[in-house]
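Excluded from the complex is one protein chain; the other protein chains are retained at their positions.
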Amino acid sequence: MTDQPDLLRADGRTPADLRDVTIERGWSEHAEGSALISFGRTKVLCTASFTNGVPRWLTGKGKGWVTAEYAMLPRSTNSRNDREAVKGKIGGRTHEISRLIGRSLRSVVDMKALGENTVVLDCDVLQADGGTRTAAITGAYVALADALEWGREHQFIGKKAVPLTDSVSAISVGIIDGTPMLDLAYVEDVRAETDMNVVATGAGAFVEVQGTAEGAPFDRAELDALLDLALAGTRELTEIQRAVLAAAQA
Amino acid sequence: MTDQPDLLRADGRTPADLRDVTIERGWSEHAEGSALISFGRTKVLCTASFTNGVPRWLTGKGKGWVTAEYAMLPRSTNSRNDREAVKGKIGGRTHEISRLIGRSLRSVVDMKALGENTVVLDCDVLQADGGTRTAAITGAYVALADALEWGREHQFIGKKAVPLTDSVSAISVGIIDGTPMLDLAYVEDVRAETDMNVVATGAGAFVEVQGTAEGAPFDRAELDALLDLALAGTRELTEIQRAVLAAAQA
Amino acid sequence: MTDQPDLLRADGRTPADLRDVTIERGWSEHAEGSALISFGRTKVLCTASFTNGVPRWLTGKGKGWVTAEYAMLPRSTNSRNDREAVKGKIGGRTHEISRLIGRSLRSVVDMKALGENTVVLDCDVLQADGGTRTAAITGAYVALADALEWGREHQFIGKKAVPLTDSVSAISVGIIDGTPMLDLAYVEDVRAETDMNVVATGAGAFVEVQGTAEGAPFDRAELDALLDLALAGTRELTEIQRAVLAAAQA
Amino acid sequence: MTDQPDLLRADGRTPADLRDVTIERGWSEHAEGSALISFGRTKVLCTASFTNGVPRWLTGKGKGWVTAEYAMLPRSTNSRNDREAVKGKIGGRTHEISRLIGRSLRSVVDMKALGENTVVLDCDVLQADGGTRTAAITGAYVALADALEWGREHQFIGKKAVPLTDSVSAISVGIIDGTPMLDLAYVEDVRAETDMNVVATGAGAFVEVQGTAEGAPFDRAELDALLDLALAGTRELTEIQRAVLAAAQA
Amino acid sequence: MTDQPDLLRADGRTPADLRDVTIERGWSEHAEGSALISFGRTKVLCTASFTNGVPRWLTGKGKGWVTAEYAMLPRSTNSRNDREAVKGKIGGRTHEISRLIGRSLRSVVDMKALGENTVVLDCDVLQADGGTRTAAITGAYVALADALEWGREHQFIGKKAVPLTDSVSAISVGIIDGTPMLDLAYVEDVRAETDMNVVATGAGAFVEVQGTAEGAPFDRAELDALLDLALAGTRELTEIQRAVLAAAQA
Partner (left out) sequence: MTDQPDLLRADGRTPADLRDVTIERGWSEHAEGSALISFGRTKVLCTASFTNGVPRWLTGKGKGWVTAEYAMLPRSTNSRNDREAVKGKIGGRTHEISRLIGRSLRSVVDMKALGENTVVLDCDVLQADGGTRTAAITGAYVALADALEWGREHQFIGKKAVPLTDSVSAISVGIIDGTPMLDLAYVEDVRAETDMNVVATGAGAFVEVQGTAEGAPFDRAELDALLDLALAGTRELTEIQRAVLAAAQA
C-alpha cells in the first residue's frame, strides 16, 4: 500500500475528498418523507412511505417495521439495462442492496417507540456514477426522519420524540493503485483492487462493514486505512444530514 | 353537455387551459436523448437510448425500430403501489401505456431513413397527478429527437436530416359536470364522465384517439367538443416542443 | 379519402357490409351464460360465470363487479403462437383487450342493482380472422344477459329486472386504399392505414372509440366517415343480439 | 369385485358402453390437421401444427418430433378455474396430461420417416365431463394423421406414405361399487375406487397403462377386468377413427 | 419376449435382483421423520415434516393431509441440470413425480385417524442412477411412519396407534432385449423397450401401475411378466422397511 494523500483524482479530488453532496429534502409531494440526494453525478430519489399497521408476521407485538427497496432506472447507467419488471424477476445485486439499506436504517430506529407502524423506503437511482447504495442509505435517512416526524404530527406515534436512536450514513472506500480513496466514482470503482462500503451512525459506530477483494486479497493494514477514511467520510455526511434536517422545510 | 368556458377549476385554470408545462432537455447525462417533463405536478423522466442494430425479427430488412417502456415509481402516487418487478409481472395498464407510447412515436419516424438502428424510450413517472401517458409521449418526442440527432452526429444514420416526418404530442381531455376540459389533473380525472387521450402530429393530424365512457356513454356532439379542445392543446404542446428543441443544449 | 361504396372486397362484401354474424347461445352446458359467436371465420367462445360475492376491495359496498379475460388458442391463428401459460406471462395485447372487454360490458350494467355478485366473462378465440375483440364484446353481451337472468332466477339479484341499462356491441372499421370499410377481415386489417374499434350501446351512444393511425395520421373527415360506418354496424349487431336473446333457449 | 354387466348407469349406459363419440374432422381452418372430438358432453378441440424443422436439441439427426400441449378453458368445468396464464404457471395435472398425450402420439410415428419436421398437438378442452385426456389422445390422432398427410402433399416428407406405424386411441375405465365400467363421466370418476387410463394401438397393444387406487388398493383380478374392458373400448374408438379418416374431407 | 432368468446384468445382478437397498433412518436431526435411502448408487433424502393444522380447503372436516415434493440436486445426475428455482418454474417431470409420491403415501394413511394434521414429505435426490421415484416412495414411507409416531407421542393424534393402514413401497421394472428385469439402473432404463413403475402395499395390492412403451407397444403377456417381477420386488422392499422400523432408533 502506497498512501499518497496529495494525489489528485480524475475529477480533481484528493484521495480523502467526498464528491459534492446535495440533498433536496421533500422533493416528492406525495411521500411522507423524501430526498433527492446527489453524490456528484450519482442521483437517487429516496421516498419514505409511512403507513399504520405492520406486516402479518409482526402483528400484535407492539413493534414497528422499516424496510427498503432499491432499483435503478433502465438508463440510469451508461448503457441501458433491461427492466427487472420486464424480466419478471429481481436480480441478486438489487436484492442484496435492498436488504443492506433496510438493515442500515433499522439500526437507528427504536421499533417499540415506532409502535405498529411501517415505513417503506424506496430508493430509485435516477443517474448512476458509483456509490448508489451509499447515497441511497444517506438520503433514505433524511426521508425516514421526515416520515417519522409526519407520523408524530399525525399522532400515529407518541408525541415526545421521533423514534430515532441516532442518524446513519454510508460511504464507499477503495484501494486504487495502492492508494486508499474515499467515495469512488464509477471509473474508480471498476479499477479498485479492494472495495468497501461502510455504514456508520452519527456517533461514529459501525452498522455494516462490507469489504471485498476485487483483485488481490487485502491485509490488515489496508483494512485499517480504509476504515479510517470511511469514518471521516461518514462524519462529513452526518454534518450534511444535520444541516438539511435543521433547515425549515419548503 | 353544458359548455362553460368561463368556469374556473380547482387550480384556477379555465376549461381550455393546459397546466404549466416545462421540459428540462438533457436531464440525464448518460442517455443519447432525455427530457424531464412536467405537466403541473406530473413529472416524467424520458430517456432515449440509441443503439446500433435491431431486434432479430427485423434484421436484414434495412429498417429501424422504436419502442417504449412506461413505469411508475412506487411512491409517485398518493399511496404507495407495489413494484411490478417485485410482483414479478407487468400489469395491464403499464403494458397498454407502453404500447401506446411506442406506436405514437413510431408514427413520426421514417424507419427506412433510420436504418438498422433502435431507439428505446423509457418513460418513468417520478410524480403523478393525472396525464402521465400524455406527458410521457410529449417528453419522449424531445428525447427521441435528440437521440436521432446523436445518431446522425455519430454517423449511424445519414447526414442529411434526422429521420422524423413530423413532431408528436398528446393531451387528455374529459367531460366533468357536463363541461369539456383540457389536461385533467388527477382529482378531475376521477370525476370525469368521459375521458379521452388524443395523440396528434405537429401538423394537427390524429395519431391516436382513445375515448372511454367512464360514467354514461357519450354522444357525437360531446366527442366533437373533446376533439376540438384536444387539438388546441396539442398545438400548444407542439410550440413548447419546438422552442425547447430550438434552444442550444447545455 | 376516396369513398367507393360500390367497391367489392375480396370476400364479395361492399365496404359497408358486415360479415355473416351468427351467435350460438348457450353453447356451453356448464356456464350460467354462454355464446359461440362468429364474425365470418372469426369464432369466439364467450362464457359468463356468475358467482355470489365480490373481490375483497369491493366487499361491503353493496355493488357488483363484472370483469373479462380474453385469450387466443395457440392455433386459432394462421401460424401457431406459444401459449401464454407456457411463457408464464400474459402479453400486452391480451391485457389490453381483456381490459377493453371488461370496461365495455361494465358500461351497461347497473352495479347497485347487481348487488354483491360477480360475473366473469371469458372470451376464448377458437379461430381468428380479424375483429376478435369486437366479436368478443358482442358475444359476451349475450352471455352476460343470460348469466344475469340466471342470477335473477336463482334469487341472487332482485326479481324485477336484470340489472342492464342497455345492450352493447362493437365493430372494427378502417381505411383501406382510401376507402372506409366495415368489419375488417385479417387480410384487410393488415393493409389498413387507419384502424378503429368502436363500442356502442344499443341506443347508439359511444362507450369506447379507439382509433390508431397504422400508416399516415388521419384527419377529421376520415374520423367522421369511420364513426358513421361503425355506428351503422353496431346498429345491425344490436338487432342480431336482440333476435338471439328473444328466442327461447334450447 | 362384483361384476354386473346388466346394471344401468345414470346416463342409461351399461358398464361396457362408450358414451356417444363424434369427431368433427377439419374443424379449424388454419391448422394442418384438426378435430373437434366429443365423448358425450366432453368436447376437446385438437389441432395439429406441422412445421418444417425440429427443436435445437434434435437438429441434424434426421429425425422428426411430435409434442403436445393440453389445457382447459376456464369455464369448461362446472365451476370456473383460474387461467394458468394468469397464474403465471402451469399446474402439475396439466403438465402430466400434456406429457402423456405427447408420448402416446409419438408411439405410432416413425420419426425417421417424418424427417426434420415437427408436429405440435394442441388439445384444448372446451367442455369437460370426465375423460378429457382420453378424448384428447383419440382426437389428436385424427388431427395428426391429417397434418402428416398435409406434410406429404407439400413434400416435406417422402411421397410413399405418411409416417404412421399404427393408430392410437385411449379410454378410461374404473371400478364403481365393485363393478368395472368403461368411459367414466365426471360424476362416475369422482366415485371410482380405482381409476385407469389405457392407451392402445389400433392393433390392440398397450402404449400406456396408468392405474391408480383412489380408494382401496386393487388386486390382480380387478386389474385384469379393467384391462379387458379398456381394450374393447379402444377397439371401438379405432373403428370410429378409421371411418372418420376414410371419409372425404370437407 | 425372451425370458432369461440366468442372464447377468452389467452390475452382476440377475434379472430378478434388486440392487443393494439401504435405509439410514433418522438421518436428518430436524425433521419429525427422515430416511436416507439408497437403491445402489441412487440416493434420496426423504424428510417428513409433521405440522398441526391442514390446508385451508380441508379445514374443519376433521381429516388430515399428506403431500410430497420431489426434486433433484443440480449435480445429482451425470451432467448438471439447471435448478428449477433459478428457472423460476417446476418442470413437468418433477410435478408428475411429486404427485405420484403424494398419492402413493396417502393410500396407506387413515386421514380420519390422522385428524387435522399435515405431513409434508420432501424427497430430494442427492445422487441419481435410475429408480429415483421408487426409492423416494420407499424411503418416504419410513420417514412418514416416524413422523406419525412423533405426532402420536406429542399427542397430536390419538394414542392407540399410528394412522397407517399398511406399508407402501415401489419398484421399477422393464423389458430389455426381450427380458423383463427388476429395479433398472440408469443405463438399463435408457435401453428399456417398456418401462413400468409399480407401487404396492405391504399386503401386495396395487396402489399405482404406470407402464409406458418406450419403444414398441407391449402385449398382455409382457405386462403380466412385469407385474409378477414387480410384486416380488415390493415384497422384498416391504421386508427391508419392516426391519428398519423394528430397530431401535439412534
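Should a chain be cited, it is by its letter among A, B, C, D and E, assigned in written order, with residues numbered from 1 in that chain.
Please note the rule applied: a contact is a pair of C-beta atoms (placed from the backbone, for glycine too) under 8 Å apart; a residue touches a chain by one contact, two chains touch by 3 or more.
Given the structure is predicted, the values throughout are model-derived calculations rather than measurements.
Just so you know, the chain we are not showing touches A, E across the whole complex. When you scan A:Lys89, A:Arg191 or A:Arg235 for touch with the missing chain, the hit is A:Lys89. One of E:Ala16, E:Leu58 or E:Leu73 touches the chain omitted from the figure, and that residue is E:Leu73. From the options E:Arg41, E:Arg152 or E:Arg220, the residue with contact to the chain not on display is E:Arg41.
Hidden from this view is one chain, which touches subunit E at 28-31, 34, 41, 45, 47, 49, 51, 69, 71, 73-80, 83-90, 94, 120, 122, 124, 126-128. Listed for subunit A, the residues touching the missing chain in the whole complex are 89-93, 95-96, 98-99, 103, 107, 166, 196, 200-201, 203, 205-213, 216-220, 223, 227.
We take it that only the chains that are shown with their structure count from here on.
Over half of the residue-numbered contact pairs of B-C are shared by just one pair in C-D, A-B or D-E, which is D-E.
Where subunit D touches subunit E, the two copies mostly use the same residue numbers: shared numbers make up over half of all numbers in play.
Centroids of subunit A and subunit E (each the mean of its C-alpha atoms) stand 51 Å apart. Taken residue by residue, subunit A touches two or more other chains at 88-89, whereas all remaining positions touch fewer.
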